[in-house]
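I'd like to ask some things about the structure below.
For this depiction, one protein chain was excluded, whereas all remaining protein chains were kept in their positions.
On to chain A.
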Amino acid sequence: MGGTTLVLIELGLVFLGLGILGRLAARIGMSPVPLYLLGGLAFGNGGLIEFASISEFSHIASEIGVVLLLLMLGLEYTARELATGLRQSWQAGVVDLLLNFLPGAVLALILGWGGIGALVLGGVTYISSSGIAAKVLTDLGRLGNRETPVVLSILVLEDLAMAAYLPVLTTVLAGASFLGGLQAVGAALLAVSAVLFLAIRYGQRITAWIHSPEQETFLLKLIGVALLVAGLASAMQVSAAVGAFLLGIAISGATAESAVRVLAPLRDIFAAMFFVVFGLNTDPASIPPVLVWTIVLGVLTAGTKIATGWWAARQAGIGRWGRLRAGSALIARGEFSIVIAGLAVASGAIVAELAAVVTAYVMLMAVTGPIATRFAEPAVRRISRQPEAEPAS
């Protein structure tokens, strides 16, 4: 068989497999991310079958996947929402960062993975999956709950923190000195504030410029600008993903909504590929030895997220059941933990065990997070013998 033939067959099998796994996930109402990781584990290095000929395509596809993931994340928010969120809940953001970055960072240091390992694993445990959390809150009918804005604003701050964190991470991974790292932090913060300012000021103009009445030209312009901005950001040592995220923030209103509509299917394909590639590059045999540490980390960071949500909800004057609900809604980790680990793995600057821990950790948290969100309150009510009561009014 020729090269192209083999690539087509292998790609076909991978996408078909992902489709079936995704269907399965939808049926039991969970995020497909852990299943995509499993799929990648099965077809990669050390898995059941090794698909070698798709590595070139899947590498580029996964890069595009990250750009689209972050672009769509940016589209979800307006610059104004981010600025308001930053002003109103920065304290919760700081508590969130301290409580959830430290467990990952400390474990990485204990296991001897050094400063870079700590920076990576801290980021992985810090960031909740806004995708999973928002979906679970919608599905459980909690959008009307009083604690929900607290949860959402923490998610907003985390996503905003990503915009500062990713460029720092990429610089450090590239082997820059401490001074270089500081410069990167400065450049990133400057870029983020400049874009927030420009987006509030001139967002309408950027939006109008990208907007196009025909879907085809709109999609082409959007993808073109996104890849260009991502590439330029990457050339300037700011992560490509951050460029896409900031572009997403600058696009607003009806254009952002139609952008989400036309981009969603593309994002689904390329992002799925991104998760598969991450799984492909992880040797399944490397997971069992780190499983105990992963579970310890999982339990610990579930606890710290509950503490974060509890604290933030209490600040907002919410009762204790609401505090528990807010905390449990933050437990799920997902796409962006993998984005962080993916960047680290691609740079080759971290040990293989770290990738194994992240794979297992995200699979664990993406599955147990939504379950905890659903059952934390009923479970605690049962244990503390305080059944729900809804007397007629």
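Assume a contact is a pair of C-beta atoms (placed from the backbone, for glycine too) under 8 Å apart; a residue touches a chain by one contact, two chains touch by 3 or more; residues count from 1.
In the analysis below, contacts and distances are computed from a predicted model.
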| item | value |
| --- | --- |
| Choices "Extracellular solute-binding protein family 1", "Potassium/proton antiporter regulatory subunit, CPA2 family", "ABC transporter permease" or "Adenylyl-sulfate reductase subunit alpha" - which one is the UniProt name of the chain not shown | "Potassium/proton antiporter regulatory subunit, CPA2 family" |
| Options A:142, A:267 or A:333, residue touching the unrepresented chain | A:142 |
| Residue in contact with the excluded chain [from A:167, A:284, A:322 or A:342] | A:322 |
| Among A:84, A:193 or A:215, the residue in touch with the chain that has been omitted | A:84 |
| Residues from chain A at the interface with the omitted partner, ascending | 76-77, 81-82, 84-85, 130, 134, 138, 141-149, 152-153, 155-156, 257, 318-319, 321-322, 325, 388-391, 393 |
